[in-house]
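A protein chain is absent from this complex, but the other protein chains hold their places.
== subunit A ==
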Amino acid sequence: MSGVPPLVLIAGPEQVLADRALAQTVAALREGTPDLEVIRLQAGAYAPGQLAIEASPSLFGGEKVIVLADLDEATDEAQLDTLDYLAAPQPDVTLIGIHRGGQKAKKVLDTFKKSGARVIDAPAIKSDRDKVDFAMNEFRAGRRKATREAVQALVDAVGSDVSELASACQQLIADTQGTIDESVVARYHGGKVEATGFKVADAALAGRTSDALALLRHAVAVGVDPVPIVANLAAQVRQLIRVGAAGRGGRSADLARELGMAPWQVDKARRTLGGWDGESLGRVHRALAAADFEIKGGNREGGGRDPHFVLERTLLRVCGEHANNR
């Protein structure tokens, strides 16, 4: 027996977690029943009666699983039919409902729960801390040890997209051995756009000219798109300006909330601000805006400069402003 009850509810907005819960549930069902039939219905584009038709026993018997997706967009007919089904479930059928959140089809949700469904949560992974916890869990589930720094570096590198983060974790689990530390993450994701962008920005804003230029050359060599490198620098300068403008007093957690940043970002910005004042950050920001335009092909009259040249000149400008402020 698979151990999966006849009713399963996957509830919450995080697609990665919902997809995974669904895959695991179906896999568990398949273990006992290799020829399991899987039927997918969209509750948002639902033809009345569909559920009852699919759930009715087929001529040749056999077990099936019905996945009722988009319950959060369910039509009235879909809701009524689901309630009918929950009142009288079919033997040999497992019904998996997926609801991404919100008030729609609330009664269906409650009835699922009251009918003894297994409820699997798929909560949103939004903050940096959520992402670190998520990745930590991934490694734990893969029976692998990962250092906190390594996980943070991974989140910095690919964390903007949770599904990419999930697949990066799986790749590291599959492809490496031993403890996953920062050097492992750097080896696998050092060439990634975001990681490179972050590193170039960090080095430039700390005034480490030769590091910044070396990182940039590496990035260009591996074919990293220059546009996100500028975008990344601009995002960091923007944060420095905003944190700087808020003054030095106050707890970073409070300021983080006020500015919509993560506390660690505020702390990091405060450390970096040592080498800067508002005026020089303003000049750097203007240079970045000009670089963004030039790299995207603007200023053609200026000779159609090669993006690498533009980036290098901009980095030198950033490092130069930092040096003047020390």
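Please note the rule applied: a residue touches a chain if its C-beta (ideal position, glycine included) is under 8 Å from a C-beta of that chain, and two chains touch if they have at least 3 such contacts; residues count from 1.
Quick note on the criterion: contacts and distances are computed from a predicted model.
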For the complex's missing chain, which UniProt name, "NADH-quinone oxidoreductase", "Phosphate transport system permease protein", "Alpha-ketoacid dehydrogenase subunit beta" or "ATPase"?
"ATPase"
Residue among A:53, A:253 or A:289 that touches the chain left out of view
A:289
Identify the residue among A:142, A:244, A:275 or A:320 that touches the chain left out of the display.
A:244
The one of A:121, A:175, A:254 or A:279 in touch with the missing chain is A:279
In terms of residues, what is the contact footprint of the unshown chain on subunit A?
44-47, 75-77, 231, 234, 238, 241-242, 244-246, 278-279, 281-282, 285-286, 288-290, 292-293, 296-298
